[in-house]
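Step one of this worksheet: look at the structure below.
With one protein chain removed, the remaining protein chains of the complex are shown where they sit.
Right, subunit A next:
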Amino acid sequence: MAQSPSGSAVKALQLELKKIQAEPVEGFRVKLANDDNIFEWEVAIFGPPGTLYEGGYFKAHMKFPPDYPYSPPTVRFISKMWHPNVYENGEVCISILHPPVDDPQSGELPSERWNPTQTVRTILLSVISLLNEPNTFSPANVDASVMFRKWKESKEKEKEYENIIRKQVQATKEDAAKDQVRVPTTLQEYCVSSIPALDNQVDADFYDDDYVDDLDADEQEMYHEEDEEDSGNEES
């Protein structure tokens, strides 16, 4: 498994990063957490207008495995996120992010799984839609799940869940101000940035094959080492 799968990962990630930055997509922004490491991204998700999350600016880290895109990345919220499908440590539990080898959701609702054609964009769009439509069948945060169901079943009269979310949304405004980001709060603003994405004219140089060549062997080796150091601390 030495160099080449990681080479594929570097190529795929560079291609995606370039594409997203050239054509920003509705609802989120991405950048590298550290310019020297393509395997860790910092993402910011805008709360969708018309939901409890409206106006929110939620930061998360995405970490990609060396065999990306054959295995999915992990997504972990840095901003506080009280949600049925987010673990206490911020890690997002969603079917699209489950590696094909394990099957924690067997016998569960039909839902989209990871395959190598999934991208950062499809993942983040799934996460955004998960915010407002939690899956309470296999909760990662049972308390949040129970609270969410009470809120839903009481026709939004039991405000506990709603109050927590609104408080968390409020708390993210500081981050947005610090990053000098104005979070879109109307649907029109929220979607306006998706217009370039509808344009199918893709830059010819997206298909250049020489991204990997830009990295020397030392840099590729570095990705390996970092990944090994970091593995194993996901869930406790």
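Here is the rule we go by: a residue touches a chain if its C-beta (ideal position, glycine included) is under 8 Å from a C-beta of that chain, and two chains touch if they have at least 3 such contacts; residues count from 1.
The definition used in the following text is that contacts and distances are computed from a predicted model.
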Exercise. For the chain that's not shown, choose its UniProt protein name out of "Ubiquitin thioesterase", "GPI transamidase component GPI16", "GH17339p" or "[RNA-polymerase]-subunit kinase".
Key: "Ubiquitin thioesterase"
Self-check item: Listed residues A:37, A:79 or A:119, member touching the removed chain
Solution: A:119
Quiz prompt | Residue numbers in subunit A that touch the chain omitted from display | solution = 1, 4-5, 7-8, 11-12, 15-16, 19, 69-70, 99-103, 110, 112-119, 121-122, 200, 202, 207, 231-232, 234-236
